[in-house]
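And then subunit A:
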Amino acid sequence: MGILEVKNVNKRFGGLQALGDVNLSVAENTCHAIIGPNGAGKSTLLNCLIGKLIPDTGSVMFDGQSVLGRKPHEINQMGISRVFQTPEIFGDLTVFENVMIPCFAKRDGAFRMHAIESVAAETDIVDQAESMLAEVNMLEKRDIVASSLSRGDKRRLEMAMCLSQTPKLLLLDEPTAGMARADTNNTIELLKQIKARRDITMCIIEHDMHVVFSLADRITVLAQGTPLVEDTPDKIKGHPKVREAYLGEAEV
Partner candidate 1 sequence: QEQGFTNAPTGGTVTLGFNVPQTGPYADEGADELRAFELAVEHLNGEGDGGMLSTFSSQALEGSGILGKRVEYVTGDTQTKSDAARASARSMIEKDGVIMISGGSSSGVAVAVQGLCQEAGIIFMAGLTHSNDTTGKDRKANGFRHFFNAYQSAAAMGPVLESLYGNDRKAYHLTADYTWGWTTQESMQAATEALGWETVNNVLTPLASTDFSSYIAPVLQSGADVLFLNHYGGNMVNSLTNAVQFGLKEAQANGKDFQIVVPLYSELMARGAGQNIAGIPGSQNWDWKLENQLGEKYKGTNDFVQAFGEKYGFPPSQAAHTCYVQTLLYADAVQRAGSFNPCAVVEALEGFEFDGLGNGPTLYRAEDHQCFKDVVVVRGKENPENEFDLVEIVEVTPTEAVTYPHDHPMFAGGELGECNPGA
Partner candidate 2 sequence: MNKPIVPEGFDPNANHAATAPAFLSVWNVEAYYGESYIVQNISFNVHEGEILALLGRNGAGKTSTLRTIARLDTPALKHGEIWLDHKPLHEMRSHEAAAAGIALVPEDRRIIPGLTVEENLQLAQIAPPRGWSIDRIYDLFPRLGERRKQEGVTLSGGEQQMLSIGRALCRDIKVLLLDEPYEGLAPVIVQEIAKTLNIIRDQGITTILVEQNAIAALKLADRAVILDTGSVVYDGSAQEVLENEALRAEYLAI
């Protein structure tokens, strides 16, 4: 019984069957990769997990509770955080504030009326945010307005935001796309450390096979909305169907 159980999830957009009978089970404290061709439904699946979309049929259980019918913020409070495919950050706020907000959300829950105390006085949050920024190597950019970051930096920031919540389940939608190779490697290292250190389950979507094979414990290949195969990385590498539908001649 995995921490995340997706059963028979279907999602249609008009005439298009974006997800057809998806079943997925992610074991606790593992890293599960979902790969597949463009438009296979990977992001759609994640959207169903965080309440951005509601599946037409099927069930999604996290930690023994259903996430369906809950609001996005409730789902997050259950312990699910997501890094989006196109960076979703607070563009008008500084990098530092961007990281503080999830820290507050973690500590205070979905709403708290702390209107009189000053932000600077919340030392535990400030410390937490600082150490998080240090971890992703962005401490020197802390006072920059997030919207003027370069694209790679925005991604790193978003990752920092999600990590600072110490979620039980971290969903990563192409976290290293657009990142310089060096930073990609750093990110892999970071994620590996976090995985080793913390109580965390990860679900990652990536087209960069280097990342996938460095991190994943198990891989699901999705094609046209249905899981093609699910197996260990080694098995997937050589799988003929996967090669044909997805990898092509790519060396992995």
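Things worth noting here:
The criterion applied here is as follows: a contact is a pair of C-beta atoms (placed from the backbone, for glycine too) under 8 Å apart; a residue touches a chain by one contact, two chains touch by 3 or more; residues count from 1.
Candidate selection criterion: all candidates are chains of the complex that A comes from, given by their letters.
Just so it is clear, the structure is predicted and the values come from calculations on it, not from any experiment.
One chain among 1 or 2 touches subunit A in this complex, and its number is 2. Those residues of subunit A whose C-beta lies close enough to touch candidate 2 in the complex are 13, 16, 36-40, 42-44, 85-86, 148-153, 174, 177-184, 207, 209, 245-250.
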